[in-house]
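Here the complex is missing one protein chain, while the rest keep their positions.
Up next, subunit A:
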Amino acid sequence: MANRGGPAQRPNPQTQGKICQFKLVLLGESAVGKSSLVLRFVKGQFHEYQESTIGAAFLTQTVCLEDTTVKFEIWDTAGQERYHSLAPMYYRGAQAAIIVYDITNMDSFGRAKVWVKELQRQASPNIVIALAGNKADLANSRAVECEEAQTYADENGLLFMETSAKTAKNVNEIFLAIAKKLPKNEQASGAGSTNQGRRLQELDGSPKAAGNCCK
């Protein structure tokens, strides 16, 4: 078989070493650490003063599972409430979401629950949702108990971890857990530049694409 020695250059979806591409969106109140988690995961860095995200930022990162390479297309969104009207565009068609709150801020946990409800209602039915209680390094000023969040996550079928973008605790782990939970088989995914599966999906979800045909 072609996949015998070394990493396959052009992996065949039928064999081992296939590449899957998934769209992942980060949601949560402003300043809970969404951009910091992404920066830690993608570049291994942390900025004490991370600039607030305006609109959204797009990054990619790859994780390797035993037989699959998972490529994440990551959408990091703006947290302020009034940017909410733009959010559906980012979670539309997403196969995974990380909803982030700050363990030192009870309000941000409340906001996270509202996001979970919204995704359960509006996003793709099979979306994998993870809840991240970030800033775990600030446990001294904790306002949200770990057990409370865990119970809530269990009741709602969410992955849950307390993370710290600052110390890197559980950052790779949460992305890895999502990668493991994502369905790999029906996700049509080619290697390199041909992402037929995802591309079609984007078009399906885009009202603008339809609008232009009628013009």
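Just so we're on the same page, a residue touches a chain if its C-beta (ideal position, glycine included) is under 8 Å from a C-beta of that chain, and two chains touch if they have at least 3 such contacts; residues count from 1.
Simple rule for what comes next: contacts and distances are computed from a predicted model.
*Asks:* According to its UniProt entry, is the unseen chain "Growth hormone-regulated TBC protein 1", "tRNA (adenine(58)-N(1))-methyltransferase", "Rab5-like protein ypt51" or "RNA polymerase II subunit B1 CTD phosphatase RPAP2 homolog"?
*Replies:* "Growth hormone-regulated TBC protein 1"
*Asks:* Tell me which of A:Thr60, A:Asn126 or A:Thr151 is the one touching the absent chain.
*Replies:* A:Thr60
*Asks:* Consider the whole complex, including the chain that is not shown, and state which of A:Ser52, A:Thr151 or A:Thr167 touches that chain.
*Replies:* Selected residue, touching the omitted chain: A:Ser52.
*Asks:* Would you write out the residues of subunit A that touch the absent chain, in ascending order?
*Replies:* 30-31, 47, 49-52, 54-56, 58, 60, 73, 78, 80, 82-83, 85-86, 89-90, 193-195, 198-199, 202-203, 205-206, 208-209, 212, 215
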